[in-house]
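Of the protein chains in this complex, one is absent; all others appear in place.
On to chain A.
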Amino acid sequence: MTRDIEELIRAAQELRADQAPPADRVRAALPRRTARIRKQRRYGLAGAIVAAAAVVAAVTVPSLALRDDTGIAATVQPAAPGTAPTSAPASPGVPPQEPVPAEVGLGFRPTWAPPGFAEHIRMASAADPGDGFGPVLRRVWKQNVGTGDPWTGAELSLSVFSEMTGADIDRSGQRVDVNGVPGYYSPSHNDRKSSVVWHPAQNTVLLLSAGKLDISKNDLLRMARSVRPDTGVTGAPARLNWLPDGWITTSATVSGPSPSQWRAEFSAVKNQLVTDTEKQRKESKDGHLQATGQLSVVVGLTTDAPSGGTELTVGGRPARIPVRTDEAGKDLLYLVVDLGGNRLLTLVGSGAGLTTGDLRRIAEQVEIDPAGLDWLGR
């Protein structure tokens, strides 16, 4: 009983503040960060884990194709043709946003990765018409992943930027040679983040980044220099065939330790033109476009939803509606559906008038198609 509790809090806060990252590092990263932030806003949940990024120029159109393979393992309720989510309606002066396509061309792949690393994540993200960065495919090599959220631990990722306009490559790093073309290497600043960005061909930009990993410059460049064209395509083992009006899928992430232990996560948003609070309106009359509703749909062997909840049936399968009462999660809507075979479908969302009925309808029309996952863990 030696000190006032408020004084103690202040002392702890000052100590914590002293552990803040160096401001010059934060400032130095801002130019490169611009691309990352824009992507984060598009990618939703998964974007928070992106390790490093660069801004890029110009275009390579990835080969997009519709998959015609079959082998549906579990279908809650097949959707009627033509009900797939479409472009979000445009606000005045804002072009519509296209959802992430069902399949995306891989474009490139490294032929060498450090021992112990295997490909465990692929994330395809939709283009945001407002930023000119275009769609992005991110392939991630890790030492291991579990069956849940894969975005933890050390990683090496190759991001393929395509259809980019109005931006340029980040040239703040050390100039290096990547198979005869100039690249730019950014070393770690005691934060275990490093990257190299380069144009492998006209209108194509690749970013190889390390996160939470102490990797030598030589090894990172070796991996970069091993990158070769890859004509394959990749898609998710699940598909959202229906979303509420105005919602679009902005990213699709496939991960897992092996083909049989896959996890698919979709992020969807509803973008709306919004204005600020009354006080802010007095200071600034214009509104801006932002995601007023957000949704995550995960198919996997685990769920991070709370336990319990109201039990029901969705598409003939057992389901429950868990409820969070904690301050952070009390307005989040959850729905968990048991797809059978130990596979669970978890939906969590909020905002833009999203209802449990919407979650139920989304769940009813999710289609499972676990083909083409041989790359997981290789």
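Here, a residue touches a chain if its C-beta (ideal position, glycine included) is under 8 Å from a C-beta of that chain, and two chains touch if they have at least 3 such contacts; residues count from 1.
Methods note: contacts and distances are computed from a predicted model.
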Undisplayed chain, where the name is taken from the UniProt record, one of "LutB/LldF family L-lactate oxidation iron-sulfur protein", "SigE family RNA polymerase sigma factor", "Cation acetate symporter" or "Branched-chain amino acid ABC transporter permease": "SigE family RNA polymerase sigma factor"
Interface with the undisplayed chain - residues on chain A: 1-23, 25-27, 29-30, 33-34, 36-38, 40, 44-45, 47-48, 148-149, 152, 277, 279-280, 283-284, 286, 288, 294, 296, 304, 306, 324, 326-329, 332, 348, 350-351
